[in-house]
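With one protein chain removed, the remaining protein chains of the complex are shown where they sit.
Moving on, here comes chain A:
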Amino acid sequence: MSAHQKYKYENDYKPDENRNKGASRWSHCRKRGADGSLRKSHSVEEPGKCSQSSRRPESFTTPESEGPVSRVKNWGDEVEAEEMRSNVRRDMHRYRRRILEADFPQRERKISSGSSDSRDSRDSKESPAKGDIETDETTLIRRQKQINYGKNTLAYDRYIKEVPKHVRQPGVHPKTPNKFKKYSRRSWDQQIKLWRVKLHAWDPPAEEGSDLQQIEEIDLGEIMDFELDVECSSNTESHCPTSSGGSLSLAEDSFTGTPKKMMKIEDAEMS
């Protein structure tokens, strides 16, 4: 059934990964840091901001801390969490309504974009209507966060401006995974990864940050095998597209090292 048991992922399975304004290898693709502020350069983390620590589960304690009981909450974080929860609930109501409408079409079923799209290969449109949708809030929030990372990119911005929904073709154009459909953890994570890789085709041409590129290239070389290393280093002027919010398991996923040029060829092959 689901691969939940196999995966040890927590909501914040990478507590050490700096998702804030700190420079990550793909900072220049992201238009803003995790706190929402527009990214200018490698700015310092805001003082008093403890969103990293507050993402840990409540039971997490370090020897120096006061323990799980008296952990002071950050209002900013709390409100954002509230917002995410209520957004997810609202989305669920909307989705349920859309599913019901799809079951009783007034007119010819139009190909709607978004989560209720019946063109999705896997599930028939019946199963969602029968209540077989993902309802676990923790899961939905985790998925929404992953989606937000992807949407919070210049590539996504450029993509939605360039390709309006009615023009999009399945397979060619990236489609946001539907968080309400039942998928195993592994399947979902893979969908997200593939989606984000596809979005990189709309990355803006890199103007600056070549210094950072040098450093990132070195890191990349250490993790990836030699072949990919050679590919990337031959593209020092353009960036190596990779997903920024996901895991750093580059070695496993050969997609993540694909330079931009190769992506275009891929796209051409698919059409």
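Quick notes on this one:
The rule we apply is simple: a residue touches a chain if its C-beta (ideal position, glycine included) is under 8 Å from a C-beta of that chain, and two chains touch if they have at least 3 such contacts; residues count from 1.
We adopt the following convention: contacts and distances are computed from a predicted model.
When the unshown chain is looked up in UniProt, the name that turns up among "MIF4G domain-containing protein", "Ubiquitin carboxyl-terminal hydrolase", "Cupredoxin" or "Auxin-responsive protein" is "MIF4G domain-containing protein".
Annotation: of A:S86, A:T135 or A:Q169, A:S86 touches the absent chain (contact as defined above).
Touching residues on chain A toward the chain that is not drawn are 32, 35-38, 46, 48-49, 73-76, 78-80, 82-83, 86-87, 90.
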